[in-house]
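The complex appears here minus one protein chain, its other protein chains still in place.
On to subunit A.
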Amino acid sequence: MTAFTIPFGRIVAASLLAVPLPAAAQNVLRVPFSIDIGSFDPDNAFETQALSAINNVYEGLVEYIPGSTDIGPALAESWTISDDGLTYIFDLVDGATFHDGTPVDSAAVLASMERRGSETMMLNYFLWNVTGIEAPDGDTVVFTLGMPQPSFLDYLSSPWGPKVISPAAIEGNPPEWFAENAVGSGPFRLTEFNRGQQYVLEKFEDYHGEEPYFDVVEIPVIPDIGQQILQLRAGDIDAVPTNYPWAQLAALPPGLELTAAPSMALLFGYVKPGSPLAEDADLRAAVMTALDPDIWVEDIYGPYATPALSLFPATMLTPETPVDFPSDMASAAAAVTAAGGLSLTIGYGSEGADDVDQAADIMAAQLAAIGVDAEVVVLPAGAVYGLQEAMDTAPDIVLTRSVPDAAHPETQAGVFYTTGAILNLMGASLPEADEIANGAFGITDIAARDAAYAEASDLWIEAGLFLPFADVQDVVVHAEGLTDLGLRPVFLPGNIDFGTVRFEE
């Protein structure tokens, strides 16, 4: 008996010694990722949750200011745009260095932009319009565009936009090295890349900007949201950055609070061209009556979402005349009866979040109330991208909650709605709306630009091709006292800025 208990006691004692101290006491921030990092390469990976880490290790020339869609300085302290809109001149900040000690200068920016623009880099399309980059002196970088592109600064500010990498690291390592290593100039260094387990960032002492509050950011990989919530309640982590159940936000446990911020997450629906919904105006009005987000948005999101104003996120543009869903349920039911009934399927990708699932169920119930035989179908992972090849079996409405690449309306219209747009999942086409959207591409006057995109939005909705439902906020649940989370509308929800976040003194 003794022989057994003594080692066991040692083991328990040893394991207790191994338990880390509370994160805040060590000035360590612990924020989990529910999705493991695929690649840390800022040029060659489309990451989602890892954006917060990548954008705190690397910097671009410009960036979105937290809480807004305004563009502010990063590695460029100022910039000028030529009158013809073809030349962008950036003046670099003084004294910035990379984590390996290499100074940040125009040659470094050139090397990074060449890398980003390379054919082998997945995110090279961010520089699609750049025809030349020059470095007239050590502190100046000049971009020449092929055509005027008012969205160019937005592309540079995008969370997936071009970052500046140490030229020594680019020269000294093969491209795949950057999947698990990083040498940027941001406020944090990547010091531990333990795939599937934990990533660690440590404060960069020579950072040229404001010193971060936290010395260390630990990012454990915790895929299960239930596990994340328990760890937050136990004080083992400091935040649940995303996917905290909406229904539980109203009654958070003691010691927790939330930060809600504007986001570009828009819940909207693709309508299958050729479905009764797209072809028959009366039926469309009836269905829109039943799907009116005024009725159900609060049920799902509480105060953290509002009915959509248009096909563009409200943080991107505010239309003069918001979309108006009819409200006469009796007329809607009569229209369905007059049409001899209606059957609809509402689909969403299995990778969709719980709120999309709930929205689909509520919509089906609402449609049933006006006599529509509605069915909800869950599409296999990735299947939404292949809908155009299987239109016969495609649902009548496909729901998605998406975020654009940047805050310029072009990145919404040109990706989701115009003819042939890459995420125009049902292949919808409305030439008159395309013409307006494409014409708005070069408009520099913000009000005129937004009015044009809003007009295109109205046309797409009136044609029954797309239905906007809700502008959803970015909600992070965290330990009491955590503040200045630096949430940016363009980032995917939950991307905390580790450089600004701190505990209240």
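To be clear about the criterion, a contact is a pair of C-beta atoms (placed from the backbone, for glycine too) under 8 Å apart; a residue touches a chain by one contact, two chains touch by 3 or more; residues count from 1.
Convention: contacts and distances are computed from a predicted model.
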Chain excluded from display, named as in UniProt, from "ABC transporter permease", "Phosphate transport system ATP-binding protein", "3-isopropylmalate dehydratase" or "Molybdopterin-dependent oxidoreductase": "ABC transporter permease"
Contact residue for the chain not shown (choose from A:W160, A:W246 or A:F268): A:W160
Residue of A:N27, A:S68 or A:N124 touching the missing chain in the full complex: A:N124
Of A:P42, A:P404 or A:P493, the residue in touch with the unshown chain: A:P404
Interface with the unshown chain - residue positions in subunit A: 10-15, 17-20, 35-36, 38-39, 41, 44-46, 119, 122-125, 128, 160, 176, 179-180, 192, 194-198, 200, 220-224, 226-227, 230-231, 233-234, 351, 380-383, 385-386, 389-390, 402, 404-405, 411, 415, 422-423
